[in-house]
Structures are given as C-alpha cells and as structure tokens.
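Every protein chain of the complex appears in place save one, which is left out.
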Amino acid sequence: MRNPTRDGQIARGLSRRSFLSHSAVTTVGGVLTETALAVAGPARAQTSEPGLVGPDAAPIALTVNGVERTVQAEPRSTLAEVLRGPLGLTGTKVPCDRGACSACTVWLDGEPVDSCMMLAVDVGGRAVTTIEGLAKGDDLHPVQAAFIEHDALQCGFCTPGMVMSCAALLQRNPHPTADDVKGAIAGHICRCGAYPHIVEAVLAAAQTAKA
Amino acid sequence: MAGPTRTETFPAGIASVGLTTVTREIPADEPPALPPNGELKVIGKPAPRQNGRAKVTGAIRYTFDITLPGMLHAAVLRSAQPRAEVQAIDVSAAERHPGVRAVIVLAQPGGPAASLRYIGQPVAAAAATSPEAAREALGLIRVDYKPLPFVTDMDAARKPGAALVFDAASAPGASPSAFPAPATGALEGNVRGPTATRRGDPDAGFAQAEVVVEGEYSTQVQTHCCMEPHGIVADWTAEGLTVHISTQFTAGVRHELADVFGLPLSRVRVVVDGMGGGFGSKSQLGDYGRIAVRLSRQARAPVRLVLSREEEQISVGNRAGTWQHLRVGARKDGSLTAISLQSYGTAGVTVGGGVGNSAEGLYTCPNFAGEQSDVFIDAGPASAMRGPGNTQGAFAMEQAIDELAERLAIDPVVLRDRIDPSAVRREERRIGAAKIGWSRRRAPGADKGPVKRGLGMAQSLWGANVQINSACEVRVLRDGSVEVLSSVQDIGTGVTTVLAQVVAEVFGLQPAEITVRIGDTDFPSGPPSYGSRTTASITPPARTAAWRVLQRLLAQAAPALNANPEELVATGGRIQVRTDPSRSMAFREAAAHLRTDGISETAGRSDDYGGFKRVTGDAAAAREDLGGVQFAEVRVDTETGVIRVERVVAVHDCGRPINPRQLESQVQGGVLMGVSYALYENRLLDPHTGWMVNPNLEQYKLVGPRETPDIEVAFLEFYQGNSATDAYGVAEPANIATAPAIANAVYNAIGVRLRALPMTPAVVLAALGKIPQRS
Partner (left out) sequence: MNRFAWTSPRTVSEAAAAASVTVADAIARPPAGAKAIVKAGGIDLLDLMKEDLLAPDTLVNLREIPGLNVVAEDAGGLRIGPMVTLAALGSHALVRQRYPALADALGQSASPQIRNVATVGGNLLQRPRCWYFRSLAHHCTRKGGDHCFALSGQNQYHAIFDHFPCAIVHPSTMATPLVALGASVELTDAAGAVRRPLLEDFFVSPSKDPHRENDLRPQEILTAVNLPALPAGTRMAHLKQGEKDSFDWPLADVAVVLRRGRDGRCTAASVVLGAAAPTPHRAKAAEAALLGKRIDETVARAAASAALDGAQPLSMNAYKLPLFEALTRRAILAAVA
C-alpha cells in the first residue's frame, strides 16, 4: 500500500484553509513544502453588479427580539456571528459551528434554527428571537423557571439553545409527552448529560402553563 | 496535629444501615461536629443552583464571551503531518499582513519543538485584528517539512521495527500529577514501562485457584467534547498579566503562568466565571494558553484564542485507548486467589495510558501482579478524563468478575458480597439490586425472540481526594449580607450553590442570601475541579471560616441581647439566646452592631480528622475510598446489532451529600458519559494518513436524548467525622461503572461477551456470528 502522505496525495492543489497547515503540499526534492500564498490573502472588493451584495460589508437589517437593528456585515457572516459580535448578544453559543450540536439555536419567526448555519444576509424579514429575548423583563419563561427548579443544566453552555428549542416545542405543542421533548432536542448535545432533568423540566413547565 | 486541639464526637457510619459515633481530636479553631443531614436546615436539601438564572437567560459570561477593548484574535498553524521535522519556517509575509499584530514560531527549526509528532501540533501562531485576518496570516506562513515515518496504531507501534515516536532523550517520563498512570520505567521502542505492582505470590495464588477466568479487553480513545471549547483571553500589561481562561483550576494556571513567564504570583490574575465543561481536559494552562500569552506579550494587547471543534478533537486531550490481559483465579466459594493484569495504553505523544487500580484494589485478593505500559504513537496527547485509568480498568475487571460469577454459579451480587471489603458498596449493592429488580435476572440469552433483554451490574473504585492547599474567605458586612470568596471555580458541578448552603447553615440563613464570589485568583486560593475533590477540599474551610466569623459577630452583638456570646445561636435568620428564643434579633440587625463595615475570616483545609491514607504535595487521599455501584438493563436487537440501555440504577456515596439535586444531575451525567463511551464514542484515525476522520460532533458520536436511559440515582449518607463538613466528591465514580455494567447486561441478554469498546452494531453482529465471512 503506497502511503498517500509520502507521495503528496493529500491536499494536492487545495489551499484555502488556513488554520491547519495542510495547504498546497508540493514535493520539492523529497521535501514537502507548504505554499499557501496567493489564495489565502484578503479578498479584494469587487465591482458590484446590480443586485449584488458584498463581498464587502454592507448594511443588513434584522429584527432581533422585537427591535429592528442594522449591522454592517459581510455576506459570509453567519447569524450567530452577527448576534454575538456587533449585536453583543452572547447568550447564543457556538460549540460546533456545523449544525451538529444545536447549541446556537435561535428562533426565526418562532421556529428553532441553527444560527451557525444561517447567513445573516439570508434572514431577511423573519423575526429573530434569542435567549435574551425570551423572558419578559424579570419574568422568566416557564421553561427557564423549570430549568432552574429541576436543575436541568450543569455547565450551562448548551442551555440557551436547549431552552429555545424547548420553549418552541411548548409553543406548538402545549401538552408534549416525554418522547416529544426528546424529539424536540434530538439535535442537541449536552455533554454534562442533563437530558433527564431537561425532559422533567419541560413536562413540568407544560403543567405550569396549563394551571 | 500542630496547634491546640479539642475533642468532638461525630456521627459515623451509613445512615441507612444505622449511625454510631466517632470521637476525633480536631483543631481548636474548627467548628463543632455537624449533625447528620436529617437534623440540618439547608445542607442535604436541594437548593436551586445559584447561577441558574444567569445560565437560563444567557447572561452568564464564559471565557468564550469575553471581549476586551483592543482585543486581538489569535489562530494557530498546526501540523498537517503526523510526523515531520520542520526545516525552515518563514513568517515574514504573515507579519506584513495589514491586520497582523504578532506572529510567533513554535516549531523553531533546530529546536526540540521542530519535531512534529502529531497532526494538530502547533507550528506557529498569529494575532490579528480579526479572526479572519489571523487565519489569513496563517496561510501566508511558509513551512518546509521533512516528513518522517510515523505510527498511529498502538499495536503497530509495539512491533519491532515500528517507526519511533521518541528517542530516549525526548520521551516523556513520569506522568503529570492527578493522572493515575504508570509511565515510568525504561523506554524500549515506543513502549515506556512496564510499571510493575506486586503483592503476595501470584504464581502460587493461580496454583491454588479452582477456577481461572482470562480475557483480553480493549478500549477506544474517547475525547472530552466540552461544549465550551478551550479558550483564553490573555491581557499582558506593564502592571501584570490577567488571564480569562476556561479552566478547572484557576490557582494552578496562575502558578503555571508565573513559572512559564517568570512573573511573581502577585502579578498574575486568573479569572473564570461561566465555565462550559472540562472533564479533565482543562486542568492546565495548555499550549494554547501559553501561545495566547506570548502573543499578548508581543503585541501588548489582549489576545483571544478559542479553539475550533476540530482543534478540540485533535489537540487538547483524550482518554487513552487501552489493551488489557486480565486473569483472575478463585476458589469454588468465590474467594480470589490471584489476579494478574498486563496492560498497554496509548496517550499519543504523552504518557497516561494506565488502567488504574480496579484490578489491584477493588477486591480482597492476597496475590496480585500488574504490569502496565505506555505506548507512544503519533497522535494528540491524552489528558485526564473523568475517572482516568479506572474507567478503562473497570471495563475489564468488572467483566472478569461477572464471568467468574457465572463459572462459579454464584450470583454476581452475592459473589461481590463475599470478596468486596467495602461496607459502603455492600449497602449500595443491596439498594441497587432492590431498585433494578435484580431478582428478575435470568440466564444469559433467555429471551426467545430476536430482541433480547438483560441485566448487569458493576462497581467503581476511586480515591476520595482532597486538595490540602484550599482556602476560603467568609465575610459578614454591616448590612447583614454575606460573601464567600475563593479562587475555586464552578465548572458546572454546582460548587457555588454548595458553598452557599454550607455557609448559610452556619449563619441560620437561606442559600439565596449568600453571595458566592469565586473563580478569581484575587480571592484565597481554592482547589482544582478535578479528581472529584472540589467539595471535599473547599467546603470544610468554608464552614470553618463562616463559623469563626459567626463567633466574632456573636461577640459584638451579644451585649445588645444582654447575653454572653456562648449563649447565642444563629437560626432561622435570627440571632437568639439558645435557651430563650424570645431574646433575639434579626441577623441583619446583629450585623449592624459590627464596629467595622465588615468582618472576615479565611480558613484553609486541615487534614482529615481521621488522617489521610496518602499525601503527595498539595494532594491527599482520604483513608476510605469512594464506592459506587451501577445496575443496567439493556435491550439488544440481535438482527440489527443495536444495543439500547433502557434503565440504569446508580447508587453512590460522597460522604455527606450536600445538594441532592445537583448530585443527581452529576451522577446522571456520569452515567450518560459512560453510556456514550460504551456504545458510541470513538476517535477514528485513518490508518494511512494519521488524520482523525471524525473531528467534529457529528461523526464523533455522543449519546443524545433519545438514547438516554431511565436513570435512577440513590445516595448513601456516609459519615466518618473527617472534616468540618465530612463531604467528598462523586463526579468520577459516576462514570466508572457504567460501561462494564452495560457490557455485563449485554452478556446477560445475548450470552456473548463483548470485550471491546465501543459496542457498536458492527461489533455486536460480529460477536453473534451474523456477519458472513468473505472469500
């Protein structure tokens, strides 16, 4: 079996990624040389065609937690980046940045989505709700209160997204079963293992809401 | 014991069995014996998490969320080669990038770090005005490598002629502290060791055995997958260094920073508030931490470095993969005559591949021979991970005991009653067996249809650890508010709330009335949050400091009640005369009598009143180990190979339980990490390129809500009169017994023993002989 590393099979001709140094490996006298010059430099602003936004930062209007906000952002900025950066809403967390853990869940028009896998420019007129916008002033959402009461969290890093998914579930299904709750959070990862208390908390919150 | 002492009589024993007392000589300035939980107001009750509101609203700030004025963003260029020598590196183009403020070279040609030994090893780093600019800068760095033969498989690394990861001069020796690994001894090829342990005469013991069980077991590499990635914001100024870091040990990181950068401790401050999980991987400063500080020093600006998920998976630690050969000999009555263990484990480019002391220490056996070795491979370094060593060791040992029980036709619980010297685990077995319905357990493979159910159990062994270097300050202010201060950090286990409960109990207040300010080395130096030692280390000083403050408060308030201080008690939010509750005042009112704006006491952790088993530097181990017994019920689909864990009963001990709800959370978490280890998680390296193929949270599979079994948690109250709180930890035992309990249940379901992790459908179907052999 030939060794693909040794004969330069790996990453030949691919050069865009920068944080791992496997760009553009070429064999030069038996020595692999990294060259990643041209492609990784800062992109130049293009002459914009009509209807074209970017690639430079441009104003993007967003309705976040009921307030219209305009940020300057490049089209490549994700909703999570814009929320956490220019808008300062750091309650939304980004553990995986690939839609695999759902911790970055926010609502678009009331539906939970991964804000790390949504471009800010793609949000359009849809209303964004983040964890910061869930409580009504000092009054916690019933799911938030139940999370505290049932100790449905440990480190708390997955909690904002988890709360958003559970609150959305109660919005569309006020009387969920335990399986419904598990289904609603089936895309979430909680490494501390709070799932049992989360399910308990959401079922209890549904009871509270009924009362 | 230095200093004046007095004697105190403490509750002793297991509450559900029956309590007695024990009399201890204790330091004179420590509080009186704390009664059993049943007689207390706050301790032993499920107080809600103090930072719960901040966590459910997203308000709590993690290192991940910290931004400082003028902050730069760092990125690290990492090796794409499993093994290579850096021959030249040119960062000049990166330095010319308009956004770049600092570039450092880590793998300096000709230096020791120029030898790259794993994919992901840092080569260089840059700090720039935006994350994008920092990454662009990395793309401008030109590195000449000489690729070298490499080895990423432990079995291949052990073979003669394997590529050598280290030579004798460069190979790591002894393991880092708090990491129960052998890793001493000679280096031969890629193998360090073995570290040998011997007791009695193992050969004679096996000769006496009437039954011997023997097996080879293997465990995979597991990664920590903290939801908050490793991250740091380092701020180097002329006045000193302030570091925000997602850490399990603020005080330890401060020491490391002072050592590495030649600063006095007084000029180094380490801070963490919200902390998104560590599980052992955030115990130290780490290379990423050093990189950020160097960049900050060079750029004279705050530098943020937060690792990507891929960097998390490949470069900041994992649980070592292991292979074990285990033999256990016994007489027909079950008494063990000899145990022998040979193990190889790989912690990648470091040491720590040991399998702990489950085989050596869990059961009474006069004869034992252990040989544990580390194997170096070209893969990212391991680090401690929740029950390091013993989690791997228990997977083998607890299956061997299960197998032995079957061979002897003795029920596994009954066999353990005969050979396990721990009274704590005996009671845990009794409780757990009743809760799971152990009497329902049938012969292996008893179900007729394709879906088969089974019951299994396993036990854990873990030291009851204490950090002696642990201090806590308690203040009462003139308005009656109370502060608790320590550098100890809350990594999600809930020590904030536990401290509030302990102090509230002293003052007769409610936990919500206590302000707990921790996670900052400007406060007295607290313990690490690893090795299941936080509660055991910090709650006794907290109670002691609070008690001392209370004595001063009572002395200053006594005249207002026309009483002697000794006549007064703090209870129900009031200070009152013990024998005449009508003479009382509100706590707040008493505080108003303070001569100064506040009074404060700081206490340190004294030795366990009953003495320690062992003291190594700042770390000590209590005389009694921690136990923990888990029972599992599984369902195995023998046609698809899918295992589902339906139910787990986890019975644990932690001395005095302080917050039962948080304890339940933590044990559920330990069980789930164990389920995940047993069935799903696996760091997969490509055999030819050495790359991890699943460096994410998608193909690196973690247990999810739908695979979560019904978990019932029970706790013993176990009193020993060992400290002002008599409390110990629980995080690691909760994880150790789960995988072997599941494996034993799977055996009970299908009658085939699975000795390798993870137990995937592919493994199950192969074990059942359902995979057709290819021609």
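Note that the chains take the letters A and B in the order they are written out, and that residue 1 is the start of every chain.
Heads up, the rule we're going with is that a residue touches a chain if its C-beta (ideal position, glycine included) is under 8 Å from a C-beta of that chain, and two chains touch if they have at least 3 such contacts.
Bear in mind that the values here come from a model prediction, so they are computed numbers and not experimental data.
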{"item": "Displayed chains contacting the withheld chain", "value": "A, B"}
{"item": "Among B:Gly494, B:Pro705 or B:Gly729, the residue in touch with the chain that has been omitted", "value": "B:Pro705"}
{"item": "Hidden-chain contact residue, picked from the options B:Ser296, B:Thr544, B:Thr689 or B:Asn744", "value": "B:Thr689"}
{"item": "In subunit A, positions touching the absent partner", "value": "1, 4, 9-14, 16-17, 20, 22, 43, 46, 48-49, 51-55, 74-76, 78, 97-100, 102, 105, 108, 111-114, 117-119, 121-122, 124, 165, 182-184, 186-188"}
{"item": "Where the unshown chain meets subunit B, residue by residue", "value": "80, 450, 637, 639-642, 679-680, 684-689, 691, 693-694, 698-699, 701, 703-707, 760-762, 765-766, 770-772, 774"}
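In this section, only the chains that are shown with their structure count from here on.
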{"item": "Gap in Å, rounded to a whole number, between the CA centres of subunit B and subunit A", "value": "28"}
{"item": "Residue ranges of subunit B touching subunit A (in the complex, touch as defined)", "value": "46, 48-49, 51-62, 64-65, 75-82, 84, 87, 93, 97-99, 120, 123, 132-133, 135-147, 224-229, 274-277, 279, 308-311, 491-494, 661-662, 664-666, 668-673, 688-690, 696-698, 702-706, 708, 710-711"}
{"item": "Subunit A to subunit B touching residues, read off their complex", "value": "1, 3-6, 10-11, 15, 18-23, 25, 30-37, 39-42, 84, 89-93, 95-98, 100-101, 103, 130-132, 134-135, 140, 144, 147-151, 153-160, 163, 181-183, 185-186, 188-199"}
